[in-house]
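Note that this complex is displayed minus one protein chain, with the remaining chains in position.
Entry: chain A
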Amino acid sequence: MNSLRIARAALRVRPTAFSAPLQRRSYAEAVPDKIRLSLSLPHQAIYKSQDVVQVNLPAESGDMGVLAGHVPSIEQLKPGVVEIIEESGGSKQFFLSGGFAIVQPNSLMSITAVEGFPLEDFSPEAVRSQIAEAQKVASGGGSEQDVAEAKIELEVLESLQHHLK
C-alpha cells in the first residue's frame, strides 16, 4: 500500500519536472543587456570591468559600434577615438594610439592600447606643428624607415586633428 502511494507520487511529479525548464525561459535571461568593459593601458586601467551600454571602435576593418550580445571578435584598432556610452546615458571619448579590442562570447570586452587620453588633453597647436614636421620628413630623402615612421606619425596626427575640430 505504501509503495503504491510512492509510485503514484512519482507519476504525478514527472510531468511538472519536464515542463519546468520550458516555463522558466525568458528573453531577459538569454541575453545580458550590458557590455562589461575593460579599457587598459600599460600604466593605467581606465575602465575596470565596468558595465556600459555601447562602445564605438575605430577598427582597421572599419568603424563599428558594439552592443551587448555581439559576436565574439578580435579587432585591430586604428589610431582614433573610442566612444563609450555609459549606463547613465552619457558618453566618453578617448583617443587611443592603436591596439586591440577583443569581444568575448558573454558580452565581455577588453580594449588594450599603448596610450589613451580624453580629447581635451590634446593641444591643437602641438598637432599642427608636428604635422608640418612629419610631412617634411615623409616627402624628404630620408631612409625607408624614417619615411615609414613619418607616415605613421602623419596617420596618427591627421586622425587627431580630425577629431579635435
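Heads up, the rule we're going with is that a contact is a pair of C-beta atoms (placed from the backbone, for glycine too) under 8 Å apart; a residue touches a chain by one contact, two chains touch by 3 or more; residues count from 1.
We adopt the following convention: contacts and distances are computed from a predicted model.
Not every chain of the complex appears here, and the one that does not is recorded in UniProt as "Mitochondrial ATP synthase epsilon chain-domain-containing protein", selected from "Replication factor C subunit 5", "FA complementation group G", "Protein CSN12 homolog" or "Mitochondrial ATP synthase epsilon chain-domain-containing protein".
Only one of A:S38, A:S73 or A:S97 touches the absent chain when the whole complex is considered: A:S97. Considering the complete assembly, chain A touches the hidden chain via residues 42-43, 60, 79, 95, 97-99, 114-115, 117, 121-123, 126-127, 130, 134, 143-145, 147-149, 151-153, 155-157, 160.
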